[in-house]
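Removed: one protein chain of the complex. Kept in place: all other protein chains.
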Amino acid sequence: MTGAFDIILCLMILGAAGIALFVRDALAAIAFFIAFGNLLGLAWLGLDAVNVALAEIALGAGVTGVLLILARARLLALGDDATCADTSAWLRAGALAACAGFVLLLAAAVLSIPPESGLDRAVAPLMPGLGIENRVTGVLLAFRAYDTLLESFVLLGALVAVWSLAPAGVWPGRPADLGVADVPMRRVARSFGRFLLPVALVMAAYLVWAGSDVPGGAFQAGTVLAGGLMVSAIGGAIGLPRSDLPGLRVALVLGPLVFLLIGLAGMGFGGFLVYPEGSAKAAILAIEYSLFLSIGATLALLVAGPNVIGWPDPAGGTDRHSDC
Amino acid sequence: MMTFAPLLLVLLPVVAALVSFALPERLSAWRNAANIGVAFVKLLVVAYLLLQAQAGVVFEWRYEFLPGYDFVLRLDPLALLFVTLSVFLWLLTTIYAIAYFDRGPNLPRFFGFFNLCVLAATGVAMSGTAITFFLFYELLTLATWPLVAHRGDDKSLRAGQIYLTYTLAGSVAFLAGILWLQSLVGAIEFSAPANLGAIPPLTLTLIFILCIGGLGVKAAIIPFHGWLPEAMAAPAPVSALLHAVAVVKAGAFGIVRVIYDVYGIGTVAELGLGVPLAAIASATILYGSVQALMQSDLKKRLAYSTVSQVSYIVLGASLIGPFAVIGGLVHLVHQGIMKITLFMCAGALANRMGITAIAELDGAGRLMPVTMAAFSVGALGMIGMPPVAGFISKWYLGIGALQSDAAWAVAVLAGSSLLNAAYFLPLLYRAWLLPPPPGRPAIAELATTRDRMLILPAVVTAVVSLGAGIFASLSFSPLGWATLVGLGYLR
Amino acid sequence: MVTGHVYALTGAVLAGLGLFAFITLRHTLRQLLAINVVGAGIFLILGGLGRGADATDPFPQALVITGIVVAVALTAFGAAMIVRLAEARVATKAATRPDGGKPGP
Amino acid sequence: MAVPLGFMLAALLAGRAARWLILPAAPAMAGLALWLALVPADAAYLVGHWDLPLGILLRPDGVARLMVAATALVIGAVGLHALADPPEKAGNAAQAETFWPLIYLLWAGANAGFLTTDLFNLYVTLEMVSLAAVALAAMGSLEAALRYFMIALVGSLAYLLGVALLVGRYNTVDVTLLSQVAQPDLATMLALGLMTAGLLIKAALFPMHGWLPPAHAAAPAPASALLSAIAVKLGFVILLRLWFEAFPAVSGQTALHVLGGPGALAVIYGSVQAMRQQRLKALVAYSTVAQVGYLFLAFPLVAGAPDPSGAWAGMMLHAVAHMLAKAAMFLAAGLMLKAAAGDRIGDLGGLAQSMPMTVTAFGLAAVSLMGLPPSGGFTGKFLLLNAAIAQGAFLYAGVMILGGLLAAVYFFRALSACFAAGPAPRAPATLGVRTAAPLVLAGLAIVMGFGGSALHNLSAIAAPWAAPGAAAP
Partner (left out) sequence: MTADPTLLLPLAVLWPMLLAGLALLPGWGPRMVLLLPLGPLPALAAALVASRDVPVALPGVLLDSGLELGATGALFLGGAATLWFWAGVYAAFYMRHDGRPAAFALFWNLVLAGNLGVFIAGDIVTFYVFFALVSLLAYPLVIHDRQPASMRAGTVYLVLAVCGEVAILVGLMLASFGAGGAIGIEAVRAGLALPSAHPAAVPLLIAGFGIKAGLMPLHVWLPVAHPAAPVPASAVLSGAIVKAGIFGLVAFLPLGMPAAVAGNVLMILGFSGLFLAALMGLAQAGAKAVLAYSTVSQMGLVMGVLGFALAEGSAPAAVLPAVALFALHHGLAKGALFLGVGLAPVCGRAWRWGLLGGLAVLGLSLAGMQLLAGALVKSALKDQAGAFGAMLIGLSALTTALAMARCLAVLPGATSRCRPPLLMALPFLALSGAALWLPWLLYARIAGTTPLAADLRSLIFEAWPLALAALLIAGAVAVGLKAPVLPEGDALSPVRRRVAALSAAARAAERAGSRSLRRSRPKPQTVIGEDLDRIEDVFREGAAAAILVLAIAGAVVAASLI
């Protein structure tokens, strides 16, 4: 029934999570969080959910990890090492009791539900009509395309929200320097980035293409792209763009816009988000490619954060970091 | 035909209110014209309605406000009695207010709310269902507040706050009462009282207490009268309106409605609720009078006098007998015209001579004889001196009390008359008989249009209150109309 | 015990653990991390309960992917807020310290 | 069916931040809302024509119609107002630009949430709204927004956990399907409990309201208006779907008091706190806490009524009236505070004279919020009170009555401060859109009081009590 692998993996996950949560040093916590994310990816593989595993490793561990590291670094620069003061024992005891009870209740509920892939049966017969193989992609971009559409807007909205945090006087401007590394590191990163960026682009494009049939897809691909962009930015291979750059805006909006337009076009075929007979795959691919670009750009900028004070010359150009 | 006539009465003031709100101060002449014009048109409509009503036509306008709850405007004789009073006095008060303020601050606001007030008062009168009544009743509360707080000084604001605290609490109690009753018998229509026979007496009693208690706040029955004297911080036209027509009358009117059109006199008598209410009303009558006696501020004295006088209406309604009902209803009108006379005069005194305290009244009669003459008529009427209208009310109330086997109520009336005399006659004494303070010139009361507008409304009401007394038994007199209404209930 | 249940239970424990951490930790960044742990636990429950005998249901998988994206978006926003708040506090402190004005005792 | 059109439009605009887009957007959305209100009662749309266990059902029932319409009105008015009176902090161009995409995001999220019957889809919309709401709140106070954000995240996760359990248990997340298959077992109850708790956070029901007052009080006026009017309502609507549509069989009458009890407490507690506030916007924010209480207090009343249509309509009317009135009030308060000497209530003196229209708007909104007639607030409260008294729930009735009185106390405290003679206000407001917007909203809240019957019938469209399991496509 259950392999030892599964159990050991689960224990490791729990251990990593425990350390990530309760270790005193913030950097260590984040490091263990990233490890935790990767272990989770393994867990998803164990569940035969390769799509999710990719997403978890790329987004859950990768992007989130970078986000947290950057945030911690910036806080440190401001004199905040993100360690926690001890809370009162009473609170801990109370919380412990509450959470333990919660876990027990939840466990009981979980155990009362027999695991089954109930909807697989519903999905399977519909797949041929779409012309793609990957059922998850099918769910994401056809059956629940509406969810995904909204989700893409959440992502974009998050970016807008992040932008909105910029202090007065720096709009339109650029996000903060991603340079967390020292100069030699950055030089390495820069050369690495120059090399990485095109590779990432190609790889991501492949992921999208593959996503229709084998695991992969726009989100995972977008993450890869974002990763490439970020590394390049850290190294200074590319400069962070001004937030009002028209090209940037187009890149950000492209995915949701295409998605939306195709959805609207569906109204000509019977209703919103109805794909025309036979060309479902084409539509899905179009959406995926445009989404992937936008997601890449969005994620990269999300990581970068809001515009900040400290860019003396907003028009400073791309060679801001070439002084070294 | 003309089923929208009641609606017209409600909408006309809205027009005037909007005009008042919208027009800037420099177009005040237009605003004044609109106000008087609308008031006048309303009077014409009411005249038409009166004629129709004489012929037995009952106007009704109905609109489903919520499923099962109709918004009904219905002009039965009782409604018409109150409507006529409101509309007539409103015209006068509008004229008076225009003269009183002349060019004060915040007048668009004032006249706007002023019109909303008349809207609410006529609405209260015409309401055909409990819920409609409540709507207008609350509107009245709200529209009056800015008027009370009009001056914006600490005193007015405090008064406004007290006013609201009391009246809102009252409204809530009233609302709870009608909701409770509605949950038992369905929507309450005044024209078709529900059969309350199946409801336990205790429940009915509690509901009655809620309703009457709630309405009693506006009618300033003790112990809910506290807001009224405080509200004297308001400008004189407002006081006139609060006391004579709108607020306290709405409360008293509501009590009449509850007793006669919701419960029905039979039920009230069965439950034995009339006598306690009459007792409370009596206590109010006496208490208000005693308090009035203690006041040194003219308007406060008048205010406590209102506390006392409005309870006459309640007393009449609660005694349940032909004469008592008629007495109560006719006092609704009589008290209105007499008290408005007094307040308009008090306002004129304050406006022209800066007189607010009773001690300052010395010689006022010599300086402003017309004003003080009108004032005197009002005051004598309040005492119950014939032939001013107040006497007629007292007469009917007294006989009614005896008919209802409540001779003690006659003693209350008598005591109140004495107290009334005790607090009004000294005013007249000062005004007419004591010499004015040196150096105070006589006022040319009728010199300009504005002066005339300030005085003449009071003169008109004084004359009307005399006329209503002298010609009481004409069929179109207040008494005649009240008799019609009262007999309608007793049939 | 079924494989799915193992993962789902792990998810349940993760959720409890994360929640406990959220309650007891006093730094927003760490709380944010805790929330991500809770989220991961919930996703595991979704996945674990969708684990059939032969395959995992694509429907919960899709939901999880959507959920992860949303979580990342929110985390990014949260992290940005935390940093900005710290910056703003430092800036306020810097602004008030020099012109505190009053002659100290 | 093509309802998300509005949302698409909004989304389109999100990219290109341009404040002027509100001009076409507002009427377009209003028109769509109107169209939505008039579609046949049994209209429903399966997105992409994918059948239910997989697909997502959009269904304009009475609740959705009312809410979408009210949202269109509120955001339209707030948007126009913001056009004339920029919401951002002085000189913050980032806020000026991002404000617009964010309100469209909020708009889209809210509308999508009101229309859908899919619990997971609701999660996404919930996040859209929360995200936009937090970002808007952050324009005023980062600290409050961060607190809001953290608490909201807990709520989201609780909700998501519940969804996860339901997916595992029933393999569907559609409300209409769940209502047919739901069993009162542990997993379902726990799911319901968790989702409820999470949503209560979003809806800011006492005692989970802690995030609301600071966030709403600090945000720029248009943002506060949207937060108080719309953001909390989505949680409320989802709870309606859960308790009355999906799980009426699961939740007993007792469980409903878990909502009703805190609702009643919220009314009292929010009112008491509002009375104590010294700052105008804090007062208004606490009033939201109290008003939200009424919405939940209505839950047991709806369930307990033999004919729930009255209480149901009362609840909906109250929600809509609160949206309109509260938005109006925040806008008015914003204008007043700009003109006043300070942000304390005592600083409002003289405003009634210098900006009568704005104070009128504030007053009208207050009338509706207090539940005084004639207003939508009154009609709603009237129906609720009626229901409470009819079923002998005197405790709830008493709370409602008391709440109305307390509301009167605190609102009139603010109003009378405006009437007080005070120093000449700094900037006499001019007539124009920014004055008109709150006035129109407040006026609508009042006018609602006259359209009780129509709204009552509207709210009854496809209501869960009318025909259980209705609205299959």
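Going in written order, the chains are labelled A, B, C and D, and every chain counts its residues from 1.
In this section, contacts are C-beta pairs under 8 Å (C-beta built on N, C-alpha and C of every residue); 3 or more make two chains touch, one makes a residue touch a chain.
This structure is a prediction, so every number in the text was calculated from the model and none was measured.
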Note: the excluded chain touches shown chains A, B, C, D
For the chain left off this view, which of D:G31, D:P184 or D:G392 is in contact with it? D:P184
Touching the absent chain in the whole complex: find that residue among B:G384, B:P457 or B:P478. B:G384
Option touching the unshown chain, where D:G109, D:G168, D:P214 or D:P356 are the choices: D:P214
Contact footprint on chain D, counting only the chain that is left out: 147, 150-151, 154-155, 158, 184, 186, 189-190, 192-194, 196-198, 200-201, 207-211, 213-214, 250-252, 254-255, 257-258, 272-273, 276
Those residues of chain C that touch the unshown chain are 19, 22-24, 31
For chain A, residues touching the missing partner are 91, 94-95, 98-99, 101-102, 105
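Basically, only the chains that are shown with their structure count from here on.
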Inter-chain centre distance, chain B versus chain D - centres from mean C-alpha coordinates, in Å: 41
Using mean CA coordinates as chain centres, what's the gap between chain C and chain D in Å? 27
Among all residues of chain C, those touching at least two other chains are 8, 15, 32, 43, 45, 48-50, 57, 59, 63, 66, 70, 73-74, 77, 81-82, 84, 88
So which stretches of chain D touch two or more other chains? 54, 120, 124, 127, 131, 134-135, 138, 142, 161, 165, 168-169, 171
Given the complex with chain C, which residues does chain D contribute to the contact? 54, 120, 123-124, 127, 131, 134-135, 138, 142-143, 145-146, 149-150, 153-154, 156-157, 160-161, 163-165, 167-169, 171
Taking the touch rule as given, give the residues of chain C at its contact with chain A in the complex, in rising order. 1-21, 23-27, 29-30, 32-34, 36-37, 40, 43-45, 47-59, 61-66, 68-77, 79-84, 86-88, 90-91
Chain A partner contacts - residues on chain D that touch it in the complex: 1-2, 4-5, 8, 11-12, 14-16, 45, 47-50, 53-56, 89-99, 101-102, 105, 108-109, 112, 118, 120-121, 124-125, 127-128, 131-132, 134-135, 138-139, 142, 161, 165, 168-169, 171-172, 185-187, 190-191
